[in-house]
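The complex appears here minus one protein chain, its other protein chains still in place.
So, chain A:
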Amino acid sequence: MRHILANVFTYVLVIGLILGAMGFAWVRSAQLVIAHEGDVEPRVLFDGPDPTAADWLAFGERTYRVNCQNCHTVDGSGRGMYPPIQRMAVHLTADGGRDYLVNLTLYGLYTGTYGAPMPPMPELSDAEIAAVTNYILVHFAGEGNAPDASRWYFPREVATLRGQRLSEWDVADSRPAIPSARDLGRGVKVNITTDAPAVPEGEDE
């Protein structure tokens, strides 16, 4: 009897665990839809998007923290294991560099220099990609190298780059001929602010 009950428990538990994992995955992936609807994004989007607003940088920082920081680390150096993403502003002026910076997030990137490919993250919304790219460009630019606000990304620019069917090797080929991130070196001193609001005051997530 004990053995029979134990077997029943095992089967029920295994089914429960698998269903639980699927439920978890469903809940988490369902957030993609919400993100696309713009519900989780700051309302600043709707009253004339101004990427220079403090809310935008906070939004970019939050996006960076939950999606990028695990690999690229808190100061964007990657600590030798992952590509550093400091001093990226030079891409903006290079040929094709502007699209490249967004494409590598949308379609991923694989160069062979580092062990792991950059995973494609099409699930991020246009606003998230714009905000996080701006955040990286500004925050990890190094003293005096930050691009001026006229060069920052808007969500609508990200939207035009979607749907291109690029592979991560295609993205690697489209990389502008500029010194590699590694050659540009690290050592950018980063002011780490963690108390910035994830979403503007009064907005629920």
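Going forward, a contact is a pair of C-beta atoms (placed from the backbone, for glycine too) under 8 Å apart; a residue touches a chain by one contact, two chains touch by 3 or more; residues count from 1.
To be clear about the criterion, contacts and distances are computed from a predicted model.
Considering only "Phosphate transport system permease protein PstA", "ABC transporter ATP-binding protein", "NADH-quinone oxidoreductase subunit N" or "Putative ferric reductase", the record for the omitted chain gives "Putative ferric reductase", by its UniProt protein name. For the options A:P120, A:G142 or A:P155, the residue in contact with the chain missing from this view is A:P120. Panel shows chain A; residues 1-4, 6-7, 9-10, 13-14, 17-18, 20-22, 24-26, 28-32, 35, 62-63, 65-67, 69-70, 81-82, 108, 110, 114-117, 119-121, 123-124, 128, 167-168, 198 of it touch the chain omitted from the view.
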